[in-house]
Structures are given as C-alpha cells and as structure tokens.
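Below: one structure in structure tokens.
Missing here is one protein chain; the remaining ones are kept as they sit in the complex.
We just call them A and B in the order they show up, numbering each chain from 1.
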Amino acid sequence: MDRLTGIKRFAGVLIGGALLLLSTGAISETAVTKGSKAAGLDACVAPTAVMRRDHMDYLKHDRDMTVRKGVRDTQYSLSECVECHAEKDDAGAYKPVNAEGQFCSSCHNYVAVSLSCFQCHRKTPESTAGSGTAMKQEGSFSTDSLGLLQSLGNPVSLSRDELVRLHATVKGD
Amino acid sequence: MSCSNDQPDMNRREFLGKSVVAATAAVVAPGVMLTVANAASDEGASSAVRWGLLIDTNKCADGCSACVDACNKENGIDLMQRPTGQSDEMWNAQRPQWVRKVKLRDKQTGEISNLPMMCQHCEHPPCVDVCPTGASFKRADGIVMVDRHTCIGCRYCMMACPYKARSFIHQDVAEQLTGTPRGKGCVESCNLCAGRIDAGHSTTACQDACNKDGHQAILFGDLKNPDSAIAKALKAESSHQIRADLELNTGVRYTNI
C-alpha cells in the first residue's frame, strides 16, 4: 500500500468534507415548492423528518384502509399530498406534482425511486367545480372552542387542518 | 416544544396555544386523547349494511341515457380521450362502460323493456373468487370493487363475470378525478359510488340523474335495513336477479322484466 503524501491526504479530506457538506445540504434543504399550500404551513401531517422517512409506509397503510375498508378520513392521504404540495404556475393553474422539479418528482428523481402513484392518481388538486362529488367533504367545524377537556356535552371541535397539525406536534417533537 | 421546520407559520401563536393544551391533554389523559383520535376516524364500510339497487324497468325510458352520462361524469370516464384513429366499434368495445343501457324484446310476446346493466354486486362474486391476487374484493358493505394497487391486469375476472360488468383500461389516461383513480392496464367496474356513499351521501349519481329526469327508475339503499325504501319496495313487489340460476345473490335487483 502506498503511503499517502500530505497533499494527497489533505485533498482527500477536502473532497470528503465537500461531499459531506453536499449530502447534508441535500438532506436539510427543503423540498417544499414555493407557491404551494404546504409552503405556508408549519409541518406536514407528521414531522418533516418522519414524513421523509416513512411517508410511503403511511400512504400504503392508509390506502388499504381507504380502498378495502372504506375509511376515508385517514391521516395520510395521497389526495391531501397533492392538495397541499401542488404548485401554481404564473397563470394560476396547478402544476402536476410529478412534473419535473415539482415536490414529488424532485425527491424521487434524486433518490431514483420510481413514482408509480400518478399512473392512476390525479396529479393536481381538483377544482371544486369538478364533476365528481366523492372525497370532497371538508368538515365545517367551529374553531372557537379550545379546551380539549372542557366538557362532556361539548366535544372537541377542531378543524381537520388543526387536528392534523396537533397530531403532528404531539407525536413528534 | 419547538418544531425544526423550514416553513414559517402564519398563525403560530394561536397554534402554539392550542398545542400546549393538546400536549397537556396528551400527558394528563391519554385515554381522552385516544377518544378524540377515534372520534376523528370514521368506521368505514360496515357489514351491518348491504348496499344495493332496485331498478324498475317499467320506469326506465327508451332512449334515455341520463344514468350512463351521470356515471361517466361522476367517475371521470368522460375525461378519457379516444386514441387517434380508433374506429367507433373498437372504441365502444374498449372504453370503460360502468353502466350501459340495454333494450330487450321478449321473443314470445314482443314486450319491450329497457334497463341499465352494471356490476350486480353479488354476495358471492365470481370475479372475487378467480382473482389471483385478491385485487378484486367485496367490501364489508357488499360493494364489489377492484383494488388497483394489486390488480395485475390478467382479466380473469372479466372472463368470470356473468354480467360483462367489468372494463379493462386499454390506454394511457391523462386526467382522472381525485375520487376515481384510473390508469392503463387495470380492470375496473361500477363501485356503487363508494366514495360518495362513504362521504355520507344516500344516493348514487345514476339515481340522482334518473330522478332529475323524472323517471325514478333507480333506487339505492341498504338491503339489510327493513325500514329502508329499497327493502320495503323489494318486499312489496316481486323482483328479479339477472341470472338467478347462478345463485350469486346479487345486490342489484330488477322489477318488471
């Protein structure tokens, strides 16, 4: 084995460090696209680190809940991903989340994992004027009551959005 | 309790307030929290109900296709584009048709009847029996449907279905509705507007369309609930299952054929 000279060792350390920097940069940099609903939110339905690692399992679990058991208000739903993460273009139309550089594809391309959801699933949020009525039930809750333990007669009322974020906060950090 | 998130929060203060309460609640009374979590989740399809349709063929009008059009719109079938250069005949043979209108004449008496045909939502569906991966399945509430995530496109269910109720997607699909995913290479069929029903609606799109046109030939409801309109109607007059000889106990019944 050749002994490394000082300059070579230094170069090696430098390159290694640069790689390290690059990789951490890639991890910590936000993938959320500007102009999407998600950009204005504090967290996803679970802490970002958890979502990054486990979103596929969550989605798979809840897709079975929805398709097989008919449970529609699961915490993790692909249509919510699309709803929140789709970015609008200058004309105000949504860009498909699996388009080049968009939220889903930017990461999936980076890690070279094929993204098969959108072979069948819709890639943009549905305009409310759309024809179908399914899965458009947004609960109308009153937001004024805060106390979870307030009274038995008056059950907790939080909007779906808030509940989801509560979930995230309680579960995560 | 700080989130290491990269997005600024607009109503952070309000949110923090709520989270403190929530966190306290979580620590103090996990049981209560659990109840809250459960309250937010619906039960899903229940075996206490069995969804079905009753179709009065006397009321089904000749030449009317309101139910078919409504179904196509509800399930995004109308968003599909005919491949360029495809003949009318091939397009009709290859495009998905969840519901179709059929006009019949009795060979002996000459009596004419009209009716919509769709998935009959059998209690013992042959398509479910033959599916190699279990993608074709029956929900607890009796709705027979396809789980596209495990469908491999072998079309054995289409061979097995006595009603020709299933359609294979023969082409790429550019646009879908959120509630009805659709893509090349899988099989699909009428799901009794499962998404609508789960969202709390009490009618299917075809029934709404039929009522709107003033025919009222389609009645959707719970076959297991003796007080439902469909159960009462079934009790009051004689109805038929198509291919009753197969003893599949269909969820879709017809009167006056």
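One rule holds for everything that comes next: a residue touches a chain if its C-beta (ideal position, glycine included) is under 8 Å from a C-beta of that chain, and two chains touch if they have at least 3 such contacts.
Heads up, the rule we're going with is that contacts and distances are computed from a predicted model.
For the chain that does not appear here, its UniProt entry gives the protein name "Molybdopterin oxidoreductase", which is one of "ABC-type tungstate transport system, permease protein", "Formate-dependent nitrite reductase, membrane component NrfD", "Molybdopterin oxidoreductase" or "Protein-glutamate O-methyltransferase CheR". Touched by the hidden chain within the whole complex are the displayed chains B.
Interface note: of B:61, B:140 or B:154, the residue touching the hidden chain in the full complex is B:154.
Residue B:94 is the one among B:94, B:211, B:225 or B:249 that touches the chain not shown.
Residues of chain B in contact with the chain left out of this view: 68, 83, 86, 89-90, 92-94, 96-97, 100-108, 112-113, 117, 126, 128-135, 150-156, 158-164, 166-172, 184-187, 242-243, 246, 257.
One rule holds for everything that comes next: only the chains that are shown with their structure count from here on.
Residues of chain A touching chain B in their complex: 30, 32, 38-43, 47-48, 63-65, 67-74, 79, 82, 119-122, 125-126, 130-137, 146-149, 155-156, 158, 160, 162-163, 165-167, 169-170, 172-173. Partner chain A is touched in their complex by these residues of chain B: 1-10, 12, 15, 17-19, 21-23, 25-26, 28-29, 32-33, 36-37, 39-45, 73-76, 78, 137, 139-141, 143, 145, 147-149, 173, 175-184, 186, 193-196, 198-201, 205.
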